[in-house]
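Omission of a single protein chain aside, the complex is shown with its protein chains in their original locations.
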Amino acid sequence: MKRTVPLMIVMVGGILMMVQYFIPHQYSQAVFDSYVSWAPIIAAFALILGVGSLTRVHAHKIRRKAENWQYSWAVLIPLYAMPVLAHIWPVSLSGGMDEPSIFHFLFMHIQVPIQATMFSMLAFYIASAAFRAFRAKSALATVLLLAAVIVMLGQVPIGDLIAKWFPQIGLWILRYPNLAAKRAIMLGVGFGILATNLKIIFGVERNWLGGAGK
Amino acid sequence: MRKDWIGIPALGILLLLASFAAAQDAVEEMTQDADPRPGEMMEDTAGVEGTQLQPAVEGVPEEPGPALDVPGAITVEDKDNDAGDQLVVCFEPPADTSGVFAYNVYRRKAGETGEVSWNLVKIIPVLGPTLFIDGYDPEYPIEPGTRYEYRVASVSLEGEEYFGEPQVAQAVPAGELYHTGKTKVLIAGGLFIFLIFYYFGKAQRGRQMYLRPIAGIEAIDEAIGRATEMGKPVLYVPGLSTISDVATIASLTILGRVAKKVAQYQTPLMVPNRDPIVYTVADEAVKQAYLEAGRPDAFDPDSVFFLTDSQFAFVAGVNGIMMREKPATNFYLGMFWAESLLLAETGSLTGAIQIAGTDAVTQLPFFITTCDYTLIGEELYAASAYLGREPKQIGAVKGQDACKGIIMAFITIAFVLSILDMVADTETLEWVRRIVTVPIVD
Amino acid sequence: MNIWERMLNIDRRWIFLSIGVVSIIPFLTKIGLPVSTTEEVEDIFTYIDSLGKENAIFISFDFDPGTQAENMPMGVAVMRHAFHNHVPVFLTAYTPLGHGMAGGALDYVTRPSTPGYYTSVDFDEWADIRNAGITDRDELEAAWEEAGNVLPDDSHGWVFEGRDFVYLGYAPLFHLVILGMTSSIETQYPSDAHDNPLSEMPILREHKSLREVDLAVTTSGSSACTAWVIYGREKIGLPVAFGVTAVSATDYYPYIQSGQIIGQMGGLRGAAEYEVLLQQNGITETTDKAFTGMDVQSADHLLIIFFIIMGNIAYFMGGFHRKKQLKGGR
Partner (left out) sequence: MYEIIGIWVGAFFTLAIYSFLYKENPVYRLAEHLVVGISLGYTMAITYDVVLKPRLIEPLLAGGSWILLIPALLGLLYITRFISSIAWLSRYPIAFVLGTGMGVGFPLTMKSNVLRQLEAAMIPFYQEGMPWHMVLGNVVLVLGTLAALIYFFFSKPHKGFFFGTGSRIGIWIIMLGFGATFGFTVMGRISLLIGRIQYLLGDWLHLIE
């Protein structure tokens, strides 16, 4: 019940869908259609897992008064306020500016700026790492850094000013050696994914069962 | 013994070659009846509607013109490789198309009567293709096993319709049990499954299988040794992803091996975690490793710990540890995102030996330029199979290698043939290439 | 501690500050270095330019706010191009956060404060014309203006919801949604994000499934874009174009060469190229945010290359490369 049934579901589901691909018949199509309509519903419930664990972690912090526990309220309050607000002003889901709502405000003016800023910080860290850590310590690292510099210059307008052919070298690296490397990685990763698919379908890889009691 | 993989790709090529003829026919058939989409036929249709149609339209007089010539015979065939919900319909255009603006194609179930039973299923511009696939319109689906009746009308610019003879379809839509256009995918998939299982079996029978040494793995022991000499701790970050990530799983296997060495050398170990589930598994793995090394007493329960689930806060935390404790060796193995750079930069400042490994291609360049050793992509998986010594995992690596062997053989052959084509002006490459060509449209 | 060591151990906040300053100055001086266009972007432009009101495209906002600086200008530029040529546009999103991004892009293009905006007509507003049986794009516009509506002077044109665009937004397990849309769009989206019934929309009447759509442009900050190739292109041959972040741009060159995608906009540069093409072809009067950003990009790249060179000089001159080395390995 606890391990065998899930392993069976995986195997039956996996093989069924795999075989389905090769059978265009209407019954096979019907299997596929119901899969397409069921999967999003199941996936929607999976969100409960995320919300639940987040609530648990932060409720725990607040209860134990762990370090910086006050901030946990900053997670929990908007977490539950957002869905409530969305249904007080259902129209706000449209994302338009014409009907302002708190829901839309929180998304557009707090979440969007914060998320956009988070990753832009990397620009600063890259500059710092460029100075303090990117070393041409071996022939290979040197090749990498040289290619990087050529591409960096070739991608910006200033590359054109250095020489007309300069960006062309950057493009050449992108279109040929880069493509060769990426294709080899893609093929390798493709086989890796396929092998993982098989391992999971046939129950060789069972790590996904973990964490919910034996 | 080690050479037997060579036979497999050869077998694969032979198998593929054998199926070549059959599959090729299927492909040709497929490409023929692939539906004519406006985008791909752009050159034709755009030209038609843009230029040629215009004069024809202007030439039509304002008042209702004389009766138009009507379309001729309609032929209906069942479409191959469908779920019985498509029919291939073809009609003869009228001999005289002057004044015709478009054709309206109507369909109803055979035997139905009355004008209302006709459904307009397709409008075709006058110079458009008179062969089309009916059944794509979700509003008027074709039901398998039903006989339909068609009629086509010439439509004048004013919208008046002049009907041709109705025609009961010569064929009934039926679903097929096998899609002939997918034979190559089937062969490739079957071959892949066969090879993986072949090596699973071999691995389980306890056959020793060779995997080439990987530079990063050999450096692991040495780096731990260095930390012992210096009397400083070892830091191990098992990535920031969840347990379902292949990279995390690989990392946890390697962690077991590192922990065992650390236990033997009696060097302190620190394993910060971002994911709660990964944390519990990592804790287990380290405990187990100390047990195996015969030093369960030396295990420090605080060595594996959960830091925080927020990405940047996690990095700030680990960087703090690096600056305070100055570990002699840092391992970053698993899945990393933007934080790779921040971790490796701080580590290089503290002068630690750094060994990294990830399958995140965008982060690899940063690791390569800042760390001493980097396991690139698949090397991480292979390393974990290598260190974990679980037979099936090694079997999977071997199976994938065999497939890569087939791919390499194909590319080599293609390269040779393209030289041949260039010198001898033949078309051999195209011939071999067709073996692996799969149709764009299913 | 010699000079090199001191140099390498400089407080990194100075480096942060220098990047900050160098990123601001070009905005104020406005050099406007020309951006040359590449084949990868030109191919998308030419393709969309060949489409008209009888075709349709998807613009999918498959990114989160984190990468909106790169992805948003791409979506906006393509949307403008389509609106200009009256090509009907479906707006979708791969993630819930992308849903808001799609709405934001539409809002930006139709907001009167944006230069060269389009005046949006809500689906309900032109119900009368629709009920009168007028759905052809040109006739619709004529009827609308006949009804006494005047296009504002600074506006670029009308766009009719349900005719020129439909905002479908997000649906979960989006790869399956793509797959489902290959047979019917309406079954995947019972209503649009504004709660309008799709069944009454002319755009949906004429383009019922992905088979009747001519292109999908995915603007993506992750591997989400590949779903359009795997489930759209491979399944029914839907032409796909990528607008991806610079970080992932190099990964998708194999798709271009194999012909699985018709072209690709890579990062801010790709977006800037599209803006340049729009301007050169008279579709917009000016370039937009991405182009303006390219000067800063030049300056910052030069600074970072300078840092790499200086750092390496200090590293080798200071003899740090000899200090720690392991025996084995490469």
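Things worth noting here:
Lettered A, B and C in written order, each chain numbered from 1.
Following the convention adopted for this analysis, contacts are C-beta pairs under 8 Å (C-beta built on N, C-alpha and C of every residue); 3 or more make two chains touch, one makes a residue touch a chain.
These numbers come from a predicted model, not from an experiment.
One chain is not displayed; in the complete assembly it touches the shown chains A, B, C.
Residue A:Leu179 is the one among A:Ile158, A:Leu179 or A:Val204 that touches the chain not shown.
Residues of chain A that touch the chain left out of the display are 1-3, 5-7, 9-18, 20-22, 34-35, 37-52, 54, 56, 68, 71-72, 74-83, 85-87, 90, 93, 97, 100, 103, 105-124, 126, 140-141, 143-152, 155-156, 170, 172-191, 193-194, 197-198, 200-201, 208-209, 212-213. What chain C contributes to its contact with the hidden chain is residues 13, 16, 19, 23-24, 27-28, 66-70, 96-97, 99-100, 169-172, 190-191, 226, 229-231, 234, 245-247, 249-251, 254, 257-260, 266-269, 289, 292-293, 296-297, 300-301, 304. Residues 2, 5, 182, 184-185, 188-189, 192, 209-214, 310, 312-313, 316, 361-362, 364-366, 368-369, 376-379, 382, 397-398, 401-402, 404-405, 407-408, 410-412, 414-415, 418, 421-422, 429, 432-433, 436-438 of chain B touch the missing chain (whole complex, contact as defined above).
Criterion: only the chains that are shown with their structure count from here on.
By C-beta pair count, the most extensively touching chains are A-C. Chain C has its Cα centroid 18 Å from the Cα centroid of chain A.
Chain A and chain B, compared by their mean Cα positions, are separated by 16 Å. A straight line joining the Cα centres of chain B and chain C is 23 Å long. Taken residue by residue, chain A touches two or more other chains at 118-119, 126, 128, 132-135, 140, 145, 182, whereas all remaining positions touch fewer. Multi-chain contact residues, meaning those touching two or more other chains, occur in chain C at positions 251, 330. Those residues of chain B that touch chain C in the shared complex are 34-35, 37-40, 42, 46, 49, 136-139, 215-216, 218-219, 222-223, 226, 349, 351, 353, 361-362, 372-373, 440-442. Chain B makes touch with chain A in their complex at residues 81-85, 144, 175-179, 182, 185-186, 189, 192-193, 196, 200, 243-244, 246, 249, 276-277, 280-281, 309, 312, 338, 341-342, 344-345, 348-349, 359, 361, 365-366, 368-370, 377-378, 381, 392, 396, 399-400, 403-404, 407. For chain C in complex with chain B, the touching residues are 9, 50-52, 54-55, 183-184, 186-187, 208-209, 211-212, 214-215, 233-237, 239, 247-248, 251, 323-324, 326-330.
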